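This view holds just a subset of the chains, kept in their places.
Per-chain residue numbering starts at 1, and chain names A and B are given in the order in which the chains are listed.
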Amino acid sequence: MIVILKEHPNPKQLDNLKAWLTSMGLKIHESDGVNHQILGLVGDTSRVDIDLIQALDIVEDVKRIQEPYKNANRKFHPRDTVVTVGDTRIGGGHFAVIAGPCSVESEEQIVGIAKAVKAAGATLLRGGAFKPRTSPYAFQGLRATGIELLLEAKRETGLPIVTEIMDLSQLNLFEDVDVIQVGARNMQNFEMLKELGHLHKPILLKRGLANTLQELLMSAEYIMSGGDCEVILCERGIRTFENYTRNTMDVSAIPALHTLTHLPVIADPSHATGRSAMVRPMALAAVAAGADGLIIEVHNDPQHALCDGPQSQTPEEFAGTMEKIKQVRKLLFDGNGGVE
Amino acid sequence: MIVILKEHPNPKQLDNLKAWLTSMGLKIHESDGVNHQILGLVGDTSRVDIDLIQALDIVEDVKRIQEPYKNANRKFHPRDTVVTVGDTRIGGGHFAVIAGPCSVESEEQIVGIAKAVKAAGATLLRGGAFKPRTSPYAFQGLRATGIELLLEAKRETGLPIVTEIMDLSQLNLFEDVDVIQVGARNMQNFEMLKELGHLHKPILLKRGLANTLQELLMSAEYIMSGGDCEVILCERGIRTFENYTRNTMDVSAIPALHTLTHLPVIADPSHATGRSAMVRPMALAAVAAGADGLIIEVHNDPQHALCDGPQSQTPEEFAGTMEKIKQVRKLLFDGNGGVE
């Protein structure tokens, strides 16, 4: 971190600043420019509040050189993290597709879809038991029953399951869930992130609607600072002025995150676009940009889904999409068909 | 709600749609346009998922006429809600200023600031005990001790206290807190909103960084659907491309919300701008636009605050700001000095 001082700083304030920085264990390397004196801070600056320093009367500007995240930082962990869930691996050249309905509705529905997506090549099953809905009057999910039905589908198909937690009070229901999803609206629910970091279970962390990549990585850092928890990052669309699509899928987040972090990065074209006809082209775009996986909504009868029908593919459409995904993966990234 | 059908809809699908709408208790009023048949839905459409209908093959477009919120809707409750907290009232012509430090740091600090802001005319005390921080390495607040210190400041000054809850597991600590704040990052933490609705305590609900006014009102609706809970809405800046200010304070949200809802609307110029020099002009702008109150950060020593120093005023600056606020309120809105 570099602190650029204003011209002729008040000496007493400067002494205070240096004392405070030293008290945080930092070493200060001073250098005099022509107009501006510069303090270079050496040590672990991830604890330093850049906004606070910026506000000081004697400071012209501050520049962070070291990223404020450590566990998630590729600079300190150059090798790709490979997350293992049952027989599936994600990251480091391993590609996985998570598929399933928006909401779990019945045993027949979830088992049926699980079999269909497994047949098409998906290696994990998703399904919402607790549903974050904008309106209190909308269907809120089958909750505990939904998780039981997911586990039933897992028993029938062998697919590990991924489902979203909305509050820590639900945590005891997630014991047998293979991957716990943190939704976009909870990306900065810091108390929950801290708790999840103690579980030693893979966490699927979705990017918030208006969160930067650095904020996403700081939220991953919250989870990772809890222990040896593995985090899968997920781009699912950001909020912009454009409203033809529900959100704007930031495909460039995929190569950007691969530069910044060693964690696997997947994409959710269903929620990002909110339109079933756009799922396939955007899934392929994410694969071409280097995504380590996808999460795709599949429904047996989109017109009668209790929620989010607009963005679901039918099993037939999904099977066609999987075929293309495998081909693009194979072409661009490896020799084994792209999907493990 | 109006459903515009595509030309020549499949008759069987149309029958299914009508049956489904009827099953939700809606009456259907059909009318034939020249190219497009139109279904007008009569009844409580707040439960209808507009995205789902939009996705149907036979539907060209859907238009919601009735807003999806009811308890918060001024159309159904034309009279301003007046929230009473101790001797203070907010809304319906009553104006209140909530002031205090970003974080509670010590008894001396919080009691000292409480006395200073009370002397300047503030009628509620704020202070963070649980702090939502982007980085896990930043100061997370004094937590339970912070709430005890706020209660001590309340005993010393008589000011009711406002502080933020970050997770339902903290709820038992908030029994004596007068107003519970839901922060921007938790605006769509629906499980928490539902629980808070059962408390019969005023809730200060901050607008999320990237949430529309309608979404803010839907979150108020979550709280209000729980019982007779009173909600104070707070504009605190939205995320835009401009980065000179920390966020962009949407002053127009104040008159807009006053049109849409009967709930009181306050503004937080400290967090919205992130710059102490901008707090006064933006506080006055909010007052001129009709805000029912303000929440302003005040610190005894901004240069040593543990967090968010950049946006805090000193007690002296705050007293000057209060003086101007009172004058503008008196000029524009009433004869009693603008602050109760």
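Going forward, a contact is a pair of C-beta atoms (placed from the backbone, for glycine too) under 8 Å apart; a residue touches a chain by one contact, two chains touch by 3 or more.
Only a predicted model underlies this, so the values are computations on that prediction, with no experimental measurement involved.
Chemist: Starting from the 2 chains in place, I would like the total count of identical chains in the complete complex.
Modeler: When the whole complex is considered, it contains 4 copies.
In the analysis below, only the chains that are shown with their structure count from here on.
Chemist: Roughly how far is chain A from chain B, centre to centre by C-alpha average, rounded to an integer in Å?
Modeler: 27
Chemist: Write out the stretch or stretches of chain B touching chain A in their complex.
Modeler: Within the complex, chain B touches chain A at residues 13, 16, 20, 46-47, 49, 51-52, 54-57, 68-69, 130, 132-140, 166-170, 185-186, 188-192, 194, 208-210, 215, 218, 221-222, 225, 239, 274, 276, 302-305, 307-310.
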